[in-house]
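Only one protein chain is missing from this complex, and each of the others stays in its spot.
This part shows chain A:
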Amino acid sequence: MTDTSHGSTGDRRAFLRGAAGGTALGALGMMGAYSYSPLRHAHFAKDENEKADIGAVRSLKVTNISETSWFNNADLIGDIRGAGGLLVNQYRFNWPPFANKNGKLAEGSYADGIKHIKDDLPNNLERAWAFQMENAVHPENAGGYAALLEIELRDGSTKKILLDSGWSYDWIDKSFQREGIDKMLANGEIDALVISHEHFDHFWGFPVTMKYAPEIDVYVPEGFYEEGFQYVKDSGHRGALHVLKPGLTQMFDGVAIYNFAIPIITRVYGENSLYVNVEGKGLVSVTGCCHQGIIRFAETALQEIQMEKLYGIYGGLHISPFDDWDPKYDDLVFTLGDYGFEKIGANHCTGLLTVKKFVARGLPVVQGTARFGSKDPVYLGNGDQIGFGVDVALMSPASAHLSGSAGAPATGGDDGSVKGATY
């Protein structure tokens, strides 16, 4: 009897354990099945937030001062690899303009570098750069990114914004001179310098702008590191410094900056991008590198800003800056067309391969002239212009006469497709 009793108790226990285990597994299974079923979309009802009215402008013209941040991918990536990878602090590389006398890769620092050039900033940049040419790691590889935005407001006046100040003092100063930016800065024609992010190729040429306009209003994203703020001071800036918090900040009628709080390689954080709302056309996205991703940028605009539609793009989209690839980039190539952009002026860190894939997929890419260091006419090159709400010549007036041999936009293959792209 006792044995039987124990046996039935044991059976009941086993049954209960089995039932509990089975129920738990069944619940987990149901949860898993529901989690990826179409039913889950009911949880994502879009909140209709009140969208910001940033106003509108009549037109926007962008002149590409320089999209060539460096000249040799292998050298740049070789340095990054040698220094320990993409997470190494950019001020450690011993790249110009922060070379120390040691000149060894990955053994530099801001403090060690700036002491050699501080006295030369911003008025003796030639001497400061000469020191770099002697001591820095790959000083000849430095270029830089900068663009001029000319915005015609609805009242007929014009605002000019300089987006970024490049990297090499020598390269960016010559680029400024080529496009007449030096004179515009000196004459006070440029209203503001917007630094998109702290990266070497966008920010380290800061003293060149200070050389011509030390009192200019400067906008940087919150997320700048201590070295970056010190460099602004050490470069001789005497004007207002606006540190933008994450989110939308109106600049003036029709123009706003959005700071995306995002981590970026080589220990950089946060990126400013611009929204320009062109009357009768739609919203134009202007970016330095767009580390947040162009789709995120577009989705943010659709959720937060009043507009007719998404209209245009200018700038780097940071897809394959080193001619590298990852299959996830193909997701962008598949989907960018769904957003209805009518004019895409993507260059710089977008990467040649990405733009070739855009073109092969039929996206409205504005092609360029491949002058002044730009490698390929598949995208807008140095000295090229693009207009949104206004027709402009492909070559900037200031540079057109300098490029008699510059070719027209090439299309590559016999059928008009661009060679080297899959789609």
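Brief remarks follow.
One rule holds for everything that comes next: contacts are C-beta pairs under 8 Å (C-beta built on N, C-alpha and C of every residue); 3 or more make two chains touch, one makes a residue touch a chain; residues count from 1.
Note that in this section contacts and distances are computed from a predicted model.
From the set "AAT family amino acid transporter", "Probable peptidoglycan glycosyltransferase FtsW", "Pyruvate dehydrogenase" or "Penicillin-binding protein 2", the protein name that UniProt assigns to the chain left out of the figure is "AAT family amino acid transporter". Remark: the omitted chain is touched by one listed residue; of A:55, A:103, A:293 or A:364 this is A:293.
Residue in contact with the omitted chain (choice from A:130, A:241 or A:265): A:265.
Checked against the hidden chain, the listed residues A:85, A:340, A:362 or A:397 yield one contact partner: A:85.
Of the listed residues A:24, A:111, A:240 or A:402, the one in contact with the hidden chain in the full complex is A:24.
Only one residue from A:40, A:115, A:154 or A:375 touches the chain missing from this view: A:40. With the whole complex as reference, residues 14, 17-18, 20-22, 24-25, 28-29, 31-36, 40-41, 43-44, 73-74, 77-78, 80-81, 83-89, 92, 261-265, 267, 269, 291-296, 299, 322-328, 330-336, 353, 420-422 of chain A touch the missing chain.
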